[in-house]
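What you see is part of a larger complex, with each chain still in position.
Residue numbering begins at 1 within each chain, and the chains themselves are lettered A and B in the order written.
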Amino acid sequence: MKQVIWELKEHRQIAKNTYLMRLSGDTSSLVNPGQFVEVSLPGFYLRRPFSVCDYDEFGATLIYKVLGQGTKAMTRYEKGMKLDVLCGLGNGFDLSKSGQKPLLVGGGAGVPPLYRLCKELTNMGRQATVVLGFNTKEEVFFEQEFLALGAEVIVCTMDGSKGVKGLVTDACAFENHSYFYACGPLPMLKALCSLAKIPGEVSLEERMGCGFGACMGCAVMTKTGPQRVCKEGPVFHKEALVW
Amino acid sequence: MVNTQVSLCGIRLKNPVMAASGTFGFGQEFARLYDINCLGSFSFKGTTLHKRDGNPTPRIAETPCGMLNAVGLQNPGVEKVIEEELPGIAKIFNAPVMANVSGFSVSDYVWVCELLDQCEQVGWLEVNVSCPNVHGGGMSFGTQASSAAEVTREVKKVCKKPVIIKLSPNVTDIVEIAKACEGAGADGLSLINTLLGMRLNLKTRKPLLPFVTGGLSGPAVFPVALRMVYQVYKAVKIPVIGMGGVSSAEDVIEMMLAGATAVQVGSANLVNPYACRDIVKDLPRAMAEYNITSLEQIIGGAH
């Protein structure tokens, strides 16, 4: 973990209520896809956690969905703004377990960290299948970006306005894959874990006090006792969790 | 040269800045970020007799200039703390630490304090009779003078080290409770613990925290904390440790003028992991700005 100042270089809406921020600055504390950052928002007491969607040595990309007051305020941030960020938080995904044909499942605001994951897996020569779930066509984002990485992409929408109609679970052919990675709303993750016969890991969300392990605000129950989403997580093995 | 040293119950601190319990874990996360030996001391996570898994999540909610927590005293239990955490602390911090203790009965407090009192690294016992986040927990002890005094008296019987009672601000008359603890033998008082607060989730229309209420901390509570430190300082002879929203060197000075011998920094650590270090670094500048050469000399200066 490292406290860094990032400058907002690009900020645009990419789907309904969904924005992309490209930020420049020190990313040296990022080591795994699936790690996250805690962004300090002027006028708000607690920092906001966001997964790193992608990064290089010069900066990182975040994608956020407008959910409450903080993310609403973020939409007004302008190019050139400096953001105080705790970077390199959490464990991230375990690339070593992927097998040859990993399945990546993302729902809504859970899609961003899968992009970096997919990129690294593809670079390792894996053939990733990406299932992206949204409520409706207007919310879909990053389909093209995943395709550009060379992944097979299946889009699902709840209302059927695009791609497969229904839940991501309806579109997951677990039997064709050896391992899965998932990030999204809790009900989606629970459903996936109970349906999937294959091993896999999921990235959890929890309201956080600190984001770096100090406050015990974000504990989730695991087979070995409570663990911190921000420190031992956000990625947990399917088998470790006690829902 | 300015002098930042203070003496707390006979133990010399290089400066009055301590990290507050529950916001600094057992120091490990912070020691990875900076050398925590720059601190006067720190109070480790509230420790109970048995291990506790804490409350269901969400445990945290945001408020204007502050936060609510309902962690519920998640901790590995006193034995693990002694076996695993204290040796860990020994590697990163070489001054006495403050052992924060919670309980659900007088005998709980006595057991845990007795065990921790024997640990070399422990400088003080900070007995939390004011945790609002456990049902039937410490809070009930801290809201009545008689029960706060009882815990104090019993714990004092088994401890050689200074016993500091951590008081609840959720009371009509904190002075009465402070005096009762002093009368029962307390060597010092810590105040304040969190104010009882609440938030709702407008989408679900239910309490945001499944525990319903949570403890309010952060800058929002600073004026309440300062008032209580001022009132209690005036009424007792034992040292007072001030806390509640402290986030800057100026806040430390304000707390000390109100009567604090040492000052704890809590929530600020969570939003700025370097908060304690930054405050310590900034103290000489702030002291110079307000013509202070020795911090010890300003304790209670506002009276």
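In the analysis below, a residue touches a chain if its C-beta (ideal position, glycine included) is under 8 Å from a C-beta of that chain, and two chains touch if they have at least 3 such contacts.
What you are looking at is a predicted structure, and each value in this text was computed from that prediction instead of being measured.
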Whole assembly, copy number of each distinct chain: A x2, B x2
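FYI, only the chains that are shown with their structure count from here on.
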Interchain centroid distance [CA atoms averaged], chain A/chain B, Å: 36
Chain A residues touching chain B - in the complex, by the definition given at the top: 1, 3, 40, 44-47, 86, 206-210, 212-221, 225-226, 231
List of chain B residues in touch with chain A within their complex: 22-25, 28-30, 32-33, 45, 53-54, 57-67, 69, 71, 74, 218-219, 267, 269-274
